[in-house]
Each structure stands twice: as structure tokens, then as C-alpha cells.
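In this view, the complex is presented without one of its protein chains, the others remaining in place.
Naming follows writing order (A and B), and every chain is counted from residue 1.
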Amino acid sequence: MTRRFHNRKLWVRLFLRAVLPGMAAAFGFGCGRELQPAYDEEGRRLVHVWVHSGQAAERETLRAQVAAFNEANPAVRVRKTVVPEGDYNARVQAAALSGDLPDLLEFDGPFLYNYVWQGHLQPIGALLSESLRQDLLPSIIEQGTFDGELYSVGVFDSGLGLYADRRRLEGVGARVPEGVADAWSVDEFDEILAALSEAAGGRPVLDLKVNYTGEWYCYAFSPVLQSAGADLIDRETYARADGVLNGPEAVAAMTRLQTWFARGYVHPNIDDAAFVQRDAALSWSGHWDYPRYAEALGEDLLLLPLPDFGEGSRTGQGSWNWGLTRRAHHPEAAVAFLEFLLRPEEVLRMTDANGAVPARREAIARSGLFREEGPLGLFVEQLENSAVPRPATPGYPVITAVFESGFQDIRDGADVQAVLDRMARRIDEDIADNQGYPRR
Amino acid sequence: MGKQTEGRERRESENPAKPVLRVRDVQGLGMAGPALAGLLVFVAVPFVMALILSGTNLRMGSPLETRFVGIDQYLRVLGDEAFRRALVNNSVFALVVVPLQTALALGLALLLHRKMKGRVLFRTLFFMPVVFPMALVAVVWQVLLAPGPDGLLNSLLGVLSFGAWVPRDFLRDPHFALPAIMLMSVWQGVGFQMVIMLAGRQGVPEHLYEAAAVEGAGSWRQFLHVTLPGMRNTIFFVVVVTTILAFRLFDQVDILTQGGPQNATTTVMYEAVRTTFAEARVARGAAMTVIFFLIVVALAWAQRKLMREEREIA
Partner (left out) sequence: MNRRHSSGWVSLAASYAILLICAGIFVLPIAFMIVASFKPDELVLREAGTWRALILSEASLDNYGAVFERVSFVRYFINSVFITGSIVLGGLLVNSMAAYAFARMQWRGRNLCFGFVLILLILPFEAIAVPLFYQIIEFGWRNTYHVQIIPFIANAFSVYLFYSFFLQIPREMEEAAAMDGAGPWRTFFTLIVPLAKPAFATVAILSFLMHWGNYLWPLMVVDYDAYRPLPVAIAEFQTLPPIQWGDIMAFGVMMVLPVLLVFLVFQRGFVQGVASSGMKN
């Protein structure tokens, strides 16, 4: 019996590993083509880079940075490919399997652990200068580290908070919190929502960015769980979501969130303009909206911590960052580009464009936005005090996918306990399927 | 080489008039070859591969060894709530859209069959959406279906019902999301069917109507006894095509609802693609593919059988 089983396995492997590539060879062009050549026609070293599409200002800044780097380094050519955010991870997986990953890969922070586990990335700690590593924010180092090795660094960290329209808050006499410590309690938040909604004649007042798809939900709403004393997964072992994601604290918090939808407070925001058109009074959003919001609301823009669901206000951290793939042709050139992006002035150029927290202390010190009393000082305060990293496990891609679909179900009024039970079951099933994600 | 000659010798001794490779065999196969190779490599091989993969636990990118898991993937897929809902949704879609679209196409075709002014204009208008890619249709309809009283469809229904209509977020409402997708699918597709029906109607000889009229049959009876039997094959063709179309449903769902709300619009294809592509669970996606294949084959078989029976009756 075992013998037969083994034979069948062999047969499958033969098919997948011999017949298909054989057909590929017979069908020619695929195999001979070098998708990511190491040198361009003029003999310059090529560094292939994948980046996510991002906000318009980010795209423009990065374009200018690549041009500046290429200008300054005539022997190297950085080739940038913009990949849509929607199915970014799916595309990385497919590219990895077909052997056309770029040299330098940008990806959303928590996917790192999965990519390292799959063997796509190489450590970069030793390639970066000591002074640079010392100057990086601890949250950046934490996010980029897996099994004691540094695999990725970001140019910026993220900030997540509640943008508010000062005039609308004053209109209902709401208290304005000073910082993380005196964030609104969720009861207070409920009262403010009710008052704002009444003042707006029943129109939706809260923008939760429900027009987004993908990573947003896990990033933006797992802090709700953590603030209530629950979490996505057991952080000691990363082996179990059951009992953590579907406990009474989680159910209570997500039920509360559900009532905001049920009462019609939440703006559908299908043109992503609810807050800038001053239709919504509150916007639960990240640093990337700051430039746009500041322009639209000017002095009336407030940045507040997320509401406290019981255990203190919590928020998200981590953002897009850069890793070096194992197949990189010129690691030193790729790292040179990365170090260029991490120069304090380049970091500031990017964070001025997207409102993110600079990844370097030196850049923060030079920035007007992020000083303690600066308009985005709260983001720095949060990173030091109340930000929770997303789970550092290779199973994260499944956790976020499960969370997104579960959030949609809760949004649409499904029974919260049932949804959370199902989410926990799916996450645990995935862990079991992957034999607990064994480390090598 | 040796084997081949041996075979030829043997065959030739059996049937000396029939060599193993005649010129016309080579010519025939040569002419059909490119198409056959394409169908083999891009349809038959993937299907065989789906069968094999669905018996494993293969995931893209996983460093763990791929194992043979028997029928586990099928058991899991069939036990999965979302997938079962997808089967229901596809069936509901087919049960509503097939009769609706066929009847609408037939109705419009019969109206346009009449010699009247402007029929070419009307035919052109009804056919126009057919040249719209479904992705574009979905994008445009997303605005038409916008929630709240500002949405075009909401406000139109409000006017038509003299204000009795309560504005809805069609695509987020479990009761309205699938109907909304059906509506836009019919809008896009009915022109195609209408044109086929129109041709089918033109194939029914006019003298049959004259004979029926002489026998005193009214237009309803003419429709039942002349039009329908005369257009039977055309109608059958439209029904088959539309039914299979109903099971292919993907683009609109991917762009507009991502299967939500609460799986109200998820489809077999949507589940299969998400599983394979977004979640990298190739083996599970392959199992869904095999199930999808079986459904299509079953539909084709049932329709062929029905058609044959009808032919026997007629």
C-alpha cells in the first residue's frame, strides 16, 4: 500500500517536473527568454525593482528618485515595474514560481515572514552600513526581522489614526483628545457619532475607507481587537487563533463596530472623497491621506488616536518595505539603491509626499511634520507607545485574507460570533495544513 | 525505427493495399495538426493536470513537500460554505437569467421581425452593449447602482414608484446584489441572443403563417404552433449558450462585489480563481475546476438528451 502510494507520488512529480518543462521546452520561447537580464544593452548593471502603485504623489516621488539615482550612478540602471496593489501578493507568488522575481522587491511589511519562509529573500543586515542600521526606528527593525536576521527595511513606517473635521466636532461640543492617553473611549465615540449624525440630518459621518480592498482591513481594524484585549492569533506560539480571535472581548468589540454600519454612520465613500468634500466628519485612515486632507481642510484638520475599546487605544504599524531576493544579480547595486532611498533627505522627500513617519531618527528630527507638537507628532507617539505589529508568522497572508472577508461579513450584518468562529477555524486549518509552518 | 518498420511489415502483410502512412494521412493530420495541438496542450493537458493536482495538497511557493491526499480536496471544497453558496448562486443565476434573457431576446426579435420603420436603428441600439467588454459594463454600472438617493437606479425607482422606493446599496445588499449583477449581464448580453433569434425567425417559412391564418389561428396560436416549433433549434442553441455563460460568471463579480455581501454573489469560477490565484492553493482550485467541468458536461448532456427527445416527439 505504502509502495503504491509512493509510486503515485513519483508519477505526479514526474508529470509536474518533467512533462511540463519538457512541453515548455518544446513550445520554445518561454524557457530561453531571460525575463530579468542582468545587464542592459549598454552593459550597465540592471537592478529590477517591483513597487506597488500607491498614491499619486508616492508614485511621482519614486519616479523622480529612480531617475536621480540612475543619473548619479552611470554604471547601474534601476528598472522600476509598477504592480497594482490589488493582488500584489498573488503576483509575487506566481513570479517566484516562474523565476521572474525582481532583484529588489517592495512588499507590505507583514508578508515578509511568509516570503522568508518560502525562501525568496536573503538577509540584508550585513549589507547595510552600521550607522544606517543604528539610525532606523526600532519598529522598522522589528518588522524586518525574522528568526534573528534582518531581511527588509522600509523608508517609512505607517501612521493610522482618526482624522477629524474640527468644525464638525465643535458643532456637537465633542472633547478633543490631546494624545493616545486620553483617546475617546468607545462609549464616548458612540455618543459623538450619534451627535454628528443627527447634526448631519442622518447622513453618514464616519469614513472607514470601506472602498479599499486588501490589506487595509487587517491593518486598520485588528487594532480594534487589540484595544479590546483580543488579537488575531496567539502571539506566544503563532499556532492558534481559536480562543483569541473569537473570544468574548473580540465579539464585543466587533459587534460594536457592526452597530456603526447598522446605524448608517459609515460612509460608502465610493469616490474616496467623503472626507475631503466634508461629507464625512471623521476619517479612520492612514498617513497617506494626510497631504490630501491637509490641503482640503487646512486649519480644520485634526488628527486623533483611534477610540479605546477598553485596554487603551491601539493602532497599526508597519508599511511597505524593501527586501532583496535570492536571485538578485547584483546585490551590492540593489543595496546601493536602497541606501540611496534611505538617505535622510530622500526619506524626507518621500514622507513629505505621503505623510508617512520617516524610518530614520535623523529624518524625523529634521521634519516639521513629525516633531512632538507637529501636526503628525501623534504618529510618532503611537509608534513608541500604542502601535501593535501585525503577527510575525508565515501564515500571515491567510490571516489577512480571512480577516478581510470576515470584516465584510460583519459589515453586512452577519452574526459576529459565527463569523469570528469561522475566521478562527480557517486560520487554524491553514496552520495545520502547513504543518505549523515549520522553521528550517 | 526498427519497431516502425516491423509494424509496417506486419500491417502490410495483413493488408497490402494500406500502407501505414499514406500521403493523405500526413496531409490531413498536417492540416488539422496546429488546431489539434493547440486544443491538446491548452485544453486537454490542463484538464488532465487538474485531475492530478486535485489529488494533492500543492500550494504555490510552499517549501513543504507536496503530498497525495486522495479525495480530501473534494470533500473540503464540497463542505465549504462559500463554495456551496457559489453553486447555489450559479444555479439561481442560470434559472433566472436563461429564461429571462431568452424570452427577452425572442420578444425583441419578433418585434423587430416586422417590416417597420426604424427596425435597423432599434436592432443597432439593442446590439450595442454586446461590443462593451464586461469589465467596462461593470465599471459603468457601479455608478448607476450607487447607494443612497444619489444613485441613478435608486432615484429612477424612486420617481417611478412616486417616492415609495427606499434607496438601497444594491451591491452590498444580500437580496439585491445578485439581481443587480443579473440585470447588467442581461443588458450586456441580450442583443447577441436577439440577433440569433432574429435569424431563426427569418428561417421560418411565411407560408406556414398564412396557412395557420387561413385555419383561423390567432397570433398567440400562431406563435405557439408555428413560431416556437419553427425556431426550436435556435432557441435551444440560445438556451445552451446562455446556461453555460451563467456558469462562467466571473468578471462582474470580481470587479463589483468580490463575492459579497456574505457570499451572496460568489460563483464557482470566482471561488476557483481566488483560491488558486490570490490564496495560491492550486490543488484546491484544481478540485473546484474539476467540479466545474463536471457541471458543464452534465448540462450539455442534459440539454442534448432533452433536445433529442423533443426531436423524437416532433
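The rule is short, and it goes like this: a residue touches a chain if its C-beta (ideal position, glycine included) is under 8 Å from a C-beta of that chain, and two chains touch if they have at least 3 such contacts.
On a predicted model such as this, the values are computed, not experimentally measured, just so you know.
Among B:Leu75, B:Leu111 or B:Leu228, the one in contact with the hidden chain is B:Leu111.
Of the options A:Val82, A:Ala194 or A:Ala252, the residue whose C-beta touches the omitted chain is A:Val82.
Although one chain is not displayed, its contacts with chain A can still be listed: residues 16, 20-21, 23-24, 27, 29-31, 33, 35, 53-56, 81-87, 91, 94-95, 97-100, 211, 213, 270-273, 277, 292. Chain B meets the missing chain through residues 22, 24-25, 27-29, 31-39, 42-47, 49-50, 53, 60, 108, 111-112, 114, 116, 118, 122-144, 146, 148-152, 154-155, 187, 191-192, 195-200, 203, 233-234, 236-238, 240, 244, 247-248, 250-251, 254-255, 269, 272-273, 276-277, 282, 285-286, 288-289, 292-293, 296-297, 299-300.
Here, only the chains that are shown with their structure count from here on.
Distance between chain centres (mean CA atoms), chain A to chain B: 38 Å.
Interface of chain A with chain B (complex): residues 5, 8-9, 12-13, 15-16, 20, 23, 27, 87, 89-90, 93-94, 96-97, 117-120, 213, 268, 270, 397-398, 401, 405, 408-409, 411-412, 414, 422, 433-435, 438, 440.
Interface of chain B with chain A (complex): residues 41, 45, 49, 52, 55-57, 59-64, 66-68, 81, 142, 146-148, 169, 172, 174, 258-262, 277-280.
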